[in-house]
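If you scroll down you'll find the structure; I have some questions about it.
Every protein chain except one is present and positioned as in the full complex.
Our next item is subunit A:
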């Protein structure tokens, strides 16, 4: 605990304190603009990485929640046996633990389901359309393997479609995408740190004579490092704020396709998600702080 507070105090000493220390190092227009631009660009990308992670996370959650709770039983039987099999299936389902309710879809409902593909005037009676039973699970769920075995014996025309078969890969893909979003975010952070390290190192090298003079008059490493650390931290935070603003604006004007749009148009932020990008500028500042501090102290250690 003491160590942590000591480290924090030292970190604050590097950031705060004597603003005059900044003047001791001449302003460097080029690295300043470079750092600003880099931080802005990285923050812009970070906004999208966060949006991707949040959106795919939402998608994965929604898909797996919907999946888990419903299933469909499809009964294909000759017309004369259809009703009997539906009744038999409903009986089996009623007796199955973990099934909250089961209900045969009416003709109208089936027609509505098929309408997008076959148009509104589908003569259901004339076609061998399977009868569908909607199953709603309890939170604990049912034993799909056991149910299938029993259905096979008692309702030969029944096929249990618990959706997991085809939706599970989607959920997995969404989860992977979410992970990729976080990996992208980590890479963006790493790249930012690397670029700021390079910029800080070039600033330190360009100011070798300034560092020498400061040393000769009795400046300690922390005093010299402070000027650089402060500068790069503020620049990175400012650049990141700009990039974040632009990124959020870009996400905000993405077309909203509603639910029907699915994944691509669902990339925006929702609710509190809009606050997530607010983390970017401070994180950029922290990254720049540590990157510059490490670069400065390392350089000062080697050139004495």
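To be clear about the criterion, contacts are C-beta pairs under 8 Å (C-beta built on N, C-alpha and C of every residue); 3 or more make two chains touch, one makes a residue touch a chain; residues count from 1.
In this text, contacts and distances are computed from a predicted model.
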Among "NAD(P)/FAD-dependent oxidoreductase", "Methane/ammonia monooxygenase subunit B", "Cell division transport system ATP-binding protein" or "Acetyl-CoA acetyltransferase", UniProt's protein name for the complex chain that is not shown is "Cell division transport system ATP-binding protein"
Of the residues A:79, A:216, A:253 or A:275, which one touches the chain left out of the display?
A:216
Across the whole complex, the chain not displayed is touched by subunit A residues 18, 20-21, 23-24, 26, 210, 212-221, 223, 300-301, 304
